[in-house]
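Have a look at the structure below before the remarks.
A single protein chain has been omitted; all remaining protein chains appear in their positions.
Naming follows writing order (A, B and C), and every chain is counted from residue 1.
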Amino acid sequence: MYIRIKAADINNTQVKKIEELSGQNIFDCYQCGNCSSGCPVVDYMDISPNQAMRLAQYGRIEEVLSSEMIWICSTCLQCSSRCPKGIDVAKVMEAFRTINLRNGIGVVNPKQLGITETKDIPPILLICAMRKMTG
Amino acid sequence: MKLPYYPGCTLKANARHFEKSAIQAMEKLDFQLVEMKDWVCCGTVFSMTSDDLMLQLASVRNLLRAEKQNLKELIVLCSMCYNTLKRANDFIVKDKGNLEKVNNFMYKENLTYSGKIEIYHLLSILKDRIGFSVIAEKVKKKLSALKIGAYYGCLLVRPEELAIDNFEDPSIFEDLISTLGGESLDFAYKLECCGAYQTVTKKDVSVKRVYEILNSARESGCEAIVTSCPLCAYNLDFLQKDVEEEYLDFNRIPVFYFTELMAVALGCGWDKNWSSLHFTDPEPLLREKGLI
Amino acid sequence: MKAFEPKIVCFLCKWCTYAGADLAGTSRMKYPPNGVVIKTLCSSRIDPEHIMLAFQQGCDGVFIGGCHPGDCHYQSGNYKTQRRIVLLKKMLKQLGINPERLRLEWISASEGNKFANTMIDFTEQIKTLGPVPKTSGKEDK
Partner (left out) sequence: MKKIGVFVCHCGVNIKDTVDVEKLTEQLAIYPGVTYIENYMFMCSDPGQNMIKKAIKEKKLDGIVVAACSPTLHESTFQNAVEEIGLNKYQLEVANIREQCSWVHNNIQEATRKADLIIKTAIEKLKLNESLKPVSAPLTKRVMVIGGGIAGIQAALDIADGGYEVVLVEKKPSIGGHMIQLSETFPTLDCSQCILTPKMVQLGKNKKVTLYVNSEVESIDGFMGNFKIKIKRKPQYVDPDICTMCGDCTDVCPVVVHSEYDEGLSWRRAIYVPFPQAIPASFTIDTENCLGFEPIACGECKKVCQAEAINYDVKTEFFEEEIGAVIIATGFDLYPVENIAEYGYGKYPDVLNGLQFERILSATGPTGGEMLRPSDGKVPKEIVFIQCSGSRDPERHKSYCSRICCMYTLKHAKLYKHKVHDGQPYIFYIDIRSGGKRYEEFIQQAVSEEGIVYIRGKVAKVYKKGDKMIVHGMDTLTGKKVEIEADLVVLAQSIVPSEGVEKLIKTLKLSSDDSGFLMEAHPKLRPLESLQSGFYLAGAAQGPKDIPDSVSQASGAAAKILALMSKDEIQHEPIIAVVDENMCSGCGICIGTCPYGARILDENKVAIVNDILCEGCGACISACPSGAAQQKNLTDDQINNMIRVILS
């Protein structure tokens, strides 16, 4: 329950990386919360999409990278379609995942997916999950 | 008339009835869906990272091969493939630099992609090219007594640039249902995500989504759901098993592909094999309504 | 040899930059005395021909000060000026005059500081560029 805000963190290189990967300006966000209130899976998230945006504004990218929420986001684009500031929030979420994935961090390990669980699942669903969540 | 179409892997696997019913229904409308040759995976999901050209390659390879086969357009049935192919196409067409890089990478294809292939969803073809009024004339068995909830999910309407209709208040699906003589009922969750690939990692997320969506449809009086996405169809239909265990007030509800309903209405009848590809078998409902 | 002292003509809009220059004075800020001011009601009064004449007559730098975008006393004069200056800079280049010799800045009545700093900076810049070429066509730095 304590954050040390430092000038050096705001707009640090990690924030710039997120902005570059997503093509979005993190500082456009004025914290209206519309992204979160429309998000269909926010009730399973540890931090909400608007909180992820806020943490990014403070430069606390690590905190978002290690959160569960970025993996729970199902890229439905509801947030992007409603953001009053025109931020493509889903792209920001994708940028967080991408940084993790490029560092080999993911939550789906294809080798560990059980055959019985997956045999009925359509290929498109499996491949999607692997592309979005295999580091 | 011939229409070149892109099936995608799932239409050859879990969603065989989607493809079959589409071909049959389109024949009744005097259109022949011709599968494009040498297609590969659509890429399954569009990568939204600005520098991830690698992840666009699968999509573009299909577009390039379509061009090689002298096609001008591709008709897509699966919402997911539609979304991925169309966005990938936009991504490289809007930025010449991207197009060039992708082409260079695929030099072995012996052709460079010009960016001129148009991607359409079958629903748009039905509405804009064939016209609902024309279809209405060919309906043999009106779906009169059937109360249907049109489920769009995310991929047909988001992002706004590729939405096949108004992205906040679409009606193309409902209009098709009325064309076929059915009654379409509005429900609050028709544009909400089904949980998508969370089914693989966090099934409980999808299960809750499916419960909420189907319940909302039920409460609005729907007897069946119609969709155009094999991913949604899987979640909405097959997860009903888990929903049942989790939520005691839940009642099963059949989930159709829109082409199945078209096939029935246009007089192709119901293929027994299709039933086995559903979890909640729609046959009893169709029988009850006297449609088969 | 005496060091090069550039001659600079400053066109200042009465409502903003002229008042900003006055404020630099009342605040006793210091800047080099190279620029001499011609006051206009609006920066949009300045005709490219005046600027060309100045360069012809051996002026080493021309400075134009106007109101910030949106603050123009006459609604849109500063936008008109901006468009003209962009074009003029291209012309200067063709005539072999370094376009850097012409500077446009938005300085409000409250920006005495900015006025003084701009004068310091601009004079420095012109000093490094050296005197304006006497005959047109001769390569400017």
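Here is the rule we use: a contact is a pair of C-beta atoms (placed from the backbone, for glycine too) under 8 Å apart; a residue touches a chain by one contact, two chains touch by 3 or more.
Source: prediction; values computed, not measured.
For the omitted chain, the shown partners it touches in the full complex are A, B, C. If you put the hidden chain back, the residue from A:I47, A:I99 or A:I127 that touches it is A:I47.
Residues of subunit B in touch with the missing chain: 166, 168-169, 188, 216, 219. Residues 30-34, 36-39, 42-43, 47-48, 50-51, 78, 82-86 of subunit A touch the missing chain (whole complex, contact as defined above).
Think of the hidden chain as still there; on subunit C it touches residues 7, 9, 19, 21-22, 24-26, 28-33, 36-38, 40-42, 44-50, 53-54, 57-59, 73-77, 80, 84, 116.
By our rule, only the chains that are shown with their structure count from here on.
Note on chain placement: the centre of subunit B and the centre of subunit C lie 63 Å apart, centres being C-alpha means. Centroid to centroid, with C-alpha atoms defining each point, subunit A and subunit B lie 26 Å apart.
Averaged C-alpha coordinates give centres for subunit A and subunit C that are 50 Å from one another. Counting partner chains per residue, subunit A has no residue touching two or more of them. Counting only residues that touch two or more partner chains, subunit B has none. Partner subunit A is touched in their complex by these residues of subunit B: 8-10, 13-15, 41, 44-45, 47-52, 55, 78, 80-81, 154, 158-160, 167-168, 191-193, 195-202, 204-205, 208-209, 230-231, 234-235, 238. Every residue of subunit A that touches subunit B in the complex is listed here, in rising order: 20-23, 40-41, 43-44, 71-72, 74-78, 80-81, 88, 90-91, 94-95, 98, 107-108, 113, 118, 120-129, 131-133.
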